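See below for the structure under consideration.
A single protein chain has been omitted from the complex, and every remaining protein chain is retained in its original position.
Order of writing sets the labels: A, B and C. Residues in every chain begin at 1.
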Amino acid sequence: MKTICTSIAICVLLALGSVAHAQDSAAGAPAAGAPADAAAAKAPALPAWIQEINDRPWDTGGTFWLPTKASLQADSDFMFYAVLALSLFFLTGITAFVVYFTIKYRHRPGHKAEPSSHHNDALEITWSVIPTIICVFLFIGGWDGYVSMQTRPAEPLLIKVTAKKWVWDFEYPNGWHSPNLHVPIDQPIELQMTSLDVLHAFYVPPFRVKQDIVPRRYTYIYFTPSRLGTYRLYCAEYCGMNHSLMKEKAFVHEAATWQRFIDEAKAAEQNMDPKDLGKMVWEKKGCIACHTIDGGAKVGPTWKGSWGQQVKLTDGTTATVDAAYVRTSIMEPQKQLQPGYPPSMPTYAGQLSEAEINGVAAFIESLK
Amino acid sequence: MTAGHDHHAPHGPGSGHDDHGDHGTHPPGIQHHYDDAQHQFDSGKLGIWFFLAQEVLFFSALFVAYVLYRHHRPEIFAYAHHYLDVKWGAINTGVLIVSSLSAAWAVRCAQLAQRRGLILCLSITLVCACGFLAIKYIEYTHKIHEHILFGKKFDPCVSSGGQHLLTNGDHCPGTKRSACRAADVDLRPDQPGWQVACKVKETTPTGTRELPVCEMEAHHHGPAHAANPPCWEISQNPWVCKAGDFNGTPGVAALVHYGDHALRGSSTKIELECDAAKAPPTPDYAADLPVVGGLGQGTFQPKQKLSDHDLGVQRSMGPPPEHTNMFFSIYFCMTGLHGIHVLAGVIVCIWLLIRAVKGHFTPQYFGPVDYFALYWHLVDLIWIFLFPLLYLIH
Amino acid sequence: MSTGNPNVSYFEASHGIKNWLYTLDHKRIGLMYLFGILTALMIGGAFALLVRIELMAPGETIVGPETYNRLFTLHGAVMVFLVIIPGVPAALGNMILPIQLGAPDVAFPRLNLFSFYLWCTGAACLLLSIVFGAIDTGWTFYTPYSLGGDHTPVMLAIGGAFLLGFSSIFTGLNFLVTIHKFRPQGMGWFQMPLNLWALYATALMQVLATPVLGITLLLLFMEHFLHIGIFDPTLGGDPVLFQHFFWFYSHPAVYIMIVPAMGVISDVLTTFSRKPIFGYRFIAYSSVSLALLSFLVWGHHMFVSGQSKLANMVFSALTFTVGIPAAIKVFNWTATLYKGDIRLKTPMIYALSFLILFTIGGLTGLFLAILSTDVHLHDTYFVVAHFHYVMMGSGLVAFLCGLHYWWPKFTGRMYPERIAQVCAVGVFIGFNLTFLPQFVMGSRGMPRRYWDYDPEFAIFHQISTIGAIILGISMFTQVIYLMASFKIGKKAPKNPWGASTLEWDAPSPPTLYNFPEPPEVHEIYEYDDIVEESPDNWVRVNRKGTGTKAEH
Partner (left out) sequence: MANPAADKHHDDHHGIAHVASLKVLLGTWILLMILTVATVGATKVDFGPSTNLAIAMFIAVIKATLVVLFFMHLFYDKLFHTVLIVAGVLALALFVGFTLMDSNQYQESIQWNYTVPADPPPAP
């Protein structure tokens, strides 16, 4: 019996280890350690000061327990520390009693259990009522901290968030789209969020805000940034293979620089050379997750040297890779599937502007 | 060894089926670990009651889904329940109640050692149960044939003019739901004729403006409309015609209907500008209906506001509201799961019939019959709630 | 009833594999459950170790993202459905409940066997899904992600969980009727051991909550294959509705995991302190009130998942009411140690570590019940640490405590005491080393289910992985020496711990119908009547009868 158990455990370990390795060599994750976007080649097209801001590392400061406080919603830290103190008090109390009793009344020759009352209603009532009172206070503290997060401020700055399998897209009032969040300081922000495929969650630890993003529905977050800096932005609801790579940055700017930033970035993107715009789309809109530009194998076909090639499609027909081919495979990817690749590309209809589609085509063309 | 006994059918799809009665060769008596027949019977009774409480919970999620969707999207239920045939539903309810009576009677016969009565009652229950399943089979095949199914497969025949939507067989006078958009709904398919493309101009003392013509909106005037500017709804009354082949039969343009409240003041003049090429010759029918003549000067008076009933009928004529498939998802889940429980009951009833014929049941040992009857009453109970919830929507 | 010679131990009552596979004897079924659960525990533990080794360093260490997602999903599914839900009730409960009641068997022996085979088929389906590519949806199957991807593994996993659900329902139903109808004369509701109160409360939850899991998985199954659209937003469904359905079962499920564990601890603490339990009625009532309150609080899993403000407020308030009975129990257990005569045998070490770990688990639950802190802490490693403290730190530790406590009784062999104590301390240290850093990492913002994480969390993951290895080793050694004790274990006396509940009057291992002759019911906390004749061998001295009271 014993040998059976041990052998099962060992072979499960080995089988999974080996299967795992074979399956994943194909996926190939970005270089370990370095955040995904910093490794991308410098995009010369953006003005220097925008690029400098984009490359700033995110803030890893904060106390032992909590990250830096960067929004008014972070006042909930008081409740965190209150409950922490309360818990430590009760924990040390219980542990002290247990250890003390175990040592004092440990079994030793001649020691017998002295008779003691084994029920004392007064004591029972006290240690039922006291926790109840504490809980009432905890609930009230939690509730009014939560309400400040959930009531819509007077006239918030509306930023539309669209989450998609493994990329973020923030739309600013001037119509500029960016994978990173840029917000002015001390301005109440409203994030109107929706998802295009599965559940995601917007989570910026320093802002202490988190809200799931549900497909075919709008969910909202209201917060007011209160500290300049760059903070990490995570997806907190499990959403599939690259859930752990769906990470971006949230920037808090001065009010003036924020306005200048989004205007100049938009302008830069508009008159950017299509090739560079295509490269930026490839990085920011999630193409990088499946298509390589250096000929390497990944989930989808590589873009390098594919321009003008005759490609065989699963339905037997052949097509040349040109602007029309790129457009249809962006809009209705399921129509043109190359054999040997999983049909898992989602449609980008309505998510890429006209300039961006031409940019992608130009970028692929430039990858001779 | 003594014949053990078990008390209920732990079934549910895919989980295999345990038998109900005992199958020991020993004449039915008391299992070893019970003190006496009373102890064994009471334990079984308690076991079956726990099982019934669990069955109530097993159906709970479906009732939650039903209540949620009916509360939030009543138009789906108002529209879709026309597809269900109340006649068959009522017959099924009757059949189940009869089978419930015969099951209860069977228990009585078992207790009074009336073996023939027991066999008769169990057979009646069995026949009724099979009848119930047969009726369900009829209803399901009708729906499958009409494509009135759940999820993506919901593609029934739509817009059959004044009558309700029960269509028959292949003849689908209207358009398939998947093909039809609100605009090209043919509301009187059996009368070919004209669809008039019109524009509405509102001249008020301050000035005239052209109002957008909303397509025929089958939904209720929910918030979606609040955002749009006040618009005119060309709501087709039963005699509107369909665009295309004109063969001279009479038709009338439209009944213009300004939202839900009466016209604002008499100074507003509504003009209906119509496309000459499609205007039919002067139709000759009921006087109070507006007349469209010539190029666009047709002035007319709006009819009185439609009663709820008329609105309901009108709504059931239009294309199905968004996501009507949800009703049928819930309908098929509820009646399907209930059907599976009836099927399990049938299997158990057959098994009990065999044992009754073998004379296993005595006034001291009739547990299985009693537990089966309790289970059967619960299945009947669930149908008692399903029938009004699904079939009798108003 | 089960066949065989009734006056030898149930091992020798009948031989041959057929007599084991078709047995109706609750002890054999309990033992077969135990082997299945220990194997599943090893498999789940292996997945956990692979997850922890992968998280040793940011980026890819041993596996890529898809396999990592499959590993943590399988770890969750195997541990929840196969190990921790059937653990104490099905394995230990089946073994001990009838003997503690002095009954020859459970109320419906055949249903008991049917539950076991449901468990086996469910387990086979769940583990078979690995062969077909394993599921990567998380053990919660959240839609709409779980609706995509290839269907066979998800179908198998859902089918498996469905069958395991019914196995749990029928076990619960069996226990409820047995406790109601098979109590001997003189054992009223308040003369029963607290373990039975806990099993009663658990069975209530099993019977009333698990069917909702059944219907939810059925709907998910139909959603997957027939696209009925009830959870798929593109067809009008609502993903939050799935979460309501799932958590309406899954919160009572987490109480199905912890309440029987509390029952075991209530018995073990009083035995090894040689002193009646403090506040018997309060502990008994808090078990049942936990069972009832567990149906009210499922919304606290969904505070940030799109649930409305009103519902969040209501669920947050109700969640605090669930905390109170647990607190009462902890206080009563600590009071039981007062003025006792505490022997630190292995079960007692586990019971004391349960007390500490459950206190930490319970208190960290407060952080997550408070709305404003939960928004920050939800779906981070803080939650992972909290539920591991409650499920593993309390649930599994109590399972091991009960396993060691009743091992002599149902195997007739003593486990090696010294090694067991070392392993118990190993479990305590390894567990704390693994999960304390995760609290800090979580509150600093490390999200859950991340295959690649930011470098600033690396130090916490490394400590956690080392702890996991220590934990893995001590768990693994336990399985070895427990299995070895079948052959080389010392013969176990009738009452090695001097416990006073009814099962210790039965021979170990018990005969086919547990007691050669109907047992005599005693007051359960009369420790003065029980005297230690020789080390680990206690004898009940009948004061009324013989009048002589052996001196200590």
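Going forward, contacts are C-beta pairs under 8 Å (C-beta built on N, C-alpha and C of every residue); 3 or more make two chains touch, one makes a residue touch a chain.
Just so it is clear, the structure is predicted and the values come from calculations on it, not from any experiment.
Note on the chain not shown: across the whole complex it touches A, B, C. Within the whole complex, the absent chain has one touching residue among B:56, B:130 or B:340, and that is B:56. Contact with the omitted chain, checked across B:104, B:133 or B:346, is made by B:104.
Contact with the omitted chain, checked across C:68, C:248 or C:476, is made by C:248. Residue-level contact of chain C with the missing chain is found at 180, 208, 212, 234, 236, 238, 240-241, 244, 248, 295-296, 299, 306-311, 314.
Of the residues in chain B, those that touch the hidden partner chain are 37-38, 41, 45-46, 49-50, 52-57, 60-61, 63-64, 67-68, 71-74, 78, 86, 90, 93-94, 97-98, 100-101, 103-105, 107-108, 111-112, 114, 116-117, 120, 223-224, 308-309, 322-323, 363-364, 366, 370, 373-374, 377-378, 380-381, 384-385, 387-389, 392-394.
Residues of chain A that touch the chain left out of view are 194, 216-220, 323, 327, 331, 349-354, 357-358.
Rule of thumb we're sticking to: only the chains that are shown with their structure count from here on.
For this pair, chain B with chain C, the centres built from the Cα atoms lie 44 Å apart. Residue positions of chain A touching 2 or more other chains: none.
Chain contact summary for the complex, chain B toward chain C: residues 1-2, 4, 6-7, 10, 12-16, 18, 31-33, 39, 42-43, 46-47, 50-51, 53-55, 57-62, 64-65, 68, 73, 150-153, 322-323, 325-326, 329-330, 332-333, 337.
The touching residues of chain A, when paired with chain C in their complex, are 1-2, 5-6, 8-9, 12-13, 16-17, 19-21, 23-25, 27-33, 35, 58, 60, 62, 64-67, 76, 79-80, 83-84, 86-87, 90-91, 94-95, 97-98, 101-102, 105-107, 110-116, 118-120, 123-124, 127-128, 131-132, 135-136, 138-139, 141-143, 145-147, 149-150, 197-199, 201, 203, 205-206, 208-212, 214-217, 219, 232, 234-245, 247.
Chain C makes touch with chain B in their complex at residues 1, 3, 24, 103-105, 107-111, 114, 118, 121, 159, 162-163, 166, 169-170, 173-174, 176-177, 180-182, 207-212, 214-216, 218-219, 222, 226-230, 232, 235-238, 241, 244-245, 513.
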